[in-house]
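Step one of this worksheet: look at the structure below.
Apart from one protein chain that is not included, each protein chain of the complex appears where it belongs.
Chain nomenclature is as follows: A and B, assigned in order of appearance, with residue numbering initiated at 1 for each chain independently.
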Amino acid sequence: MIKIAFIILSLISIFSALMVISRKNPVASVLWLVFHFFGIAGLYVLLGAHFLAAVQIIVYAGAIMVLFLFVVMMLNLNLVNNEKRGKIIGKSIGAVVSGLVLVLFTYSIRTTKWNELFFNQVTDQEWGTAVKLGSLLFSNWLVPFQIVGILLFAAVIGVVALMKRKITRKVENGIVITQEEDVA
Amino acid sequence: MKLTPDLLHSTHDWNWLILIPLLPLFGVVLNTFIFRKAPEKFIGWFSSSTVLISFILSVLAFFQLKSLPIQNRSIDVTFLTWIQVGNLSIDWAVLLDPLSVVMMLIVTGVGGVIHIYSIGYMHGDPGFRKFFIFLNLFIFFMLWLVMGNSYPILFIGWEGVGLCSYLLIGFWYKDMAKASAGKKAFIVNRIGDWGFLLGMILLFVNFETLKFTELFSKVNTTYTPEITPTLTLITLLLFVGATGKSAQIPLYIWLPDAMAGPTPVSALIHAATMVTAGVYMVARSNLLFSLSPISMEVVATIGALTALFAATIGVRQWDIKKILAYSTVSQLGFMFLGVGVGAYETGIAHVMTHAFFKACLFLGSGAVIHSMEHAFHKAHVHYDPQDIRYMGGLRSKIPITYWTFLIATIAIAGIPGFSGFFSKDEILWKTFASGHIFLWVVATITAGITAFYMFRLVYLTFFGNFRGGVESEGHIQEVTPYMTFILILLAVLSVIGGYLAVPHALGGHFLIGEWLQPVLQDSRKLPSLAYYQEHHSLMLEFGLMGLSVIIAILGIYLASKYFNQKPQELTVLTQKPKGIMKILENKYWIDELYEFTIVQPIYKFSIFAWKVFDATGIDGFINSIGSLVVKIGEHLRKLQTGYLSNYALLMSIGILFTIAWLVFGK
Partner (left out) sequence: MSEITIHHYIALSAIIFSIGVAGVLTRKNAIILFMSIELMLNSSNLALIAFASFMSNPVGQIFALFVIAVAAAEVGVGLAIIVTVYRNRNSINIDDVHLMKG
């Protein structure tokens, strides 16, 4: 049963990942990426990481992907997507390099003696729950957790600073003229 | 920690000694950072009070020390460990013993009164606060010099006072000549310090300790004749340091130029305290010097020759402060003659009496200069206020200055009853008694010359008619009470200070000599100082004493014959110097000799090093490396295409190789 689920989920993930990088239209890519995230979330469930599966769907498939979609829609990229074609050499070099990465990974996975490393599937059903994770996060990992909070805060400030526009209003001949200027 | 009875008499109840050097530092810090806008009077009195409190504490330390049994009069207090490397340990620690307490009293006492004098003297100077900061800093370092319990701490003070001396000589640094005088003092002192440092290193290499008490007891117990050459080398090197700091041949040339500083500085640093550091150092190392007779001979000979040499130059100088400067060099020579023949306590006694009368003379000259400056300024004439050729007849115009100056002059001339007589005559007697007849002759002649040139100064300054113009004459007035009070105080000390050093022959007790005995007792047992035990007839001593008095009076008589004359007969002032006088007026051309043999070759070599070695050799090498990098960079920058894809690709290839190395590398 688990075997079948794994096979299906992994096929979904790989296929949708391939679709993500091959679509010409970014909107399609985004939608395929959402699909991919669902596949990964399913794999998390198989591994027993229920909380992370939920976070994956909420944060990635929910928040981040909406952000992507929003930006794509806002920039209206279908019309301006002028990705130059014909640079076949560059693309093939990229493909070769990534293929080599995969070959190396495969080689190392195959040569690693996994049995000797003594892995056994988890029996404790509790290890992936929010309770378990939360108690760890708020005790041993409190400081990194706080630092991540600061990081997110800094990112918010950075985004605001990048997106800020200078708005000047002046009155000419009784008409209010609004001028917007990019700061960044 | 519990205070057990035996601890009470250990070093614990001496911790307050740290206050003595720290109080002036406190003054430095507050004046530098807090009292930036404070009025002059406040700054002056605050600085003076830190030194005066140090003086009171020193007096307290003196009485505390006096209450101890003689053999216990050596208190070693460690405050802080500073450097600890291997078996070298340097602590911020003081050694309180009869010698250091005498020096502490001189430094803080004379230093305190000169602080007060400076409040009047420096009044209105834009650098008033700076002056007092430097003066306090000087007292701080000078106290470490005399209180330190080891050579390194002494050396810290030694360098620190050198720094302050440099800062204060060049105090009016906008005048190029004064700034270079400061530099000259510093550089000449560096030569001496080099010797001192080498001596110190040799001491450590041979005896593995630099603490006075440990070192001397180690030398005393392990002494064998084999180490005499080493000790001679060490002491000669230490003496090189002393010739620098205490202005002896061949390094005396900086002191006359150091008179560029404000007069209180000349009085405090370049007469009373800093320049006597060399004498203190030799007296402190008395055991080492006593064990190496050759060094003793060198010290005594250099001292006597310097005394004669500087005195003769003083005969034909016109700048009031320069005359006093050469007189200081000469008197320092006397002190070295004293310690050189083993009469360490007499040397220190002369340090003390000299501190009184020379400080009085310098401060008196400061008062004269102050009055002259004021008068010339009012009369709008541009004479040099330090040149005695424009003075004369000041006796009636500034009587307090005159009388105090006269008393101090009598003291330095060696007239019986005044302080200089006792200490100087004791030095002459000890020179004679130790068998140095030649040096005795030199020193006695020098004493006569001293009387001559000092009275020449007095006659030209205070007697006769005023030569600085009619207009200025009316403007001459006595200086402020700050200054006159200090002059009177120092004049009194110049008289009575000598009674601490009345020789036994005159029925006195030579109090300061007895007081210093614990410091000198190890040297006393040595054969080189055996003459102390010998018996000399009182008649001989009295005879020599009478002789030196006669010579001094002869000097005064000659001075009055040549210089106490009617103005029209004073042709000596306008005559071109001839013969020996020309040599003397040009100070034997020693400065020119050094300029020609040392300064110019170094200067030429420096130009060569700059233009040839540095500009073409080193710079060429560096520049060619620079241009090589530029050339390589010009080609390498083409890799920086600006295209993100290229970077990503290169990075991926890099990662690829890294993984490959991790996988296959094993």
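Following the convention adopted for this analysis, a contact is a pair of C-beta atoms (placed from the backbone, for glycine too) under 8 Å apart; a residue touches a chain by one contact, two chains touch by 3 or more.
Just so we're clear, the structure is a prediction, and the values are computed from it rather than from any experiment.
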Write the list of chain B residues that the hidden chain touches.
636-645, 648-649, 652
What chain A residues would touch the chain not displayed?
2-3, 6, 10, 13-14, 17-18, 20-21, 23, 26, 29-30, 33, 36-37, 40, 43-44, 46-49, 51-52, 55-56, 59-60, 63-64, 67-68, 71-72, 74-75, 77, 80-84, 90-91, 93-95, 97-99, 101-102, 105-106, 109, 112, 114, 119-124, 127-128, 132-133, 136-137, 141, 144, 148, 151-152, 154-156, 158-159, 162-163, 182, 184
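Definition applied: only the chains that are shown with their structure count from here on.
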Provide the C-alpha centroid distance between chain A and chain B, rounded to the nearest whole angstrom.
79
In their shared complex, at which residues does chain A touch chain B?
90, 93-94, 97-98, 100-101, 104-105, 107-108, 111
So in the complex, which bits of chain B are touching chain A?
645, 649, 652-653, 655-656, 659-660, 663
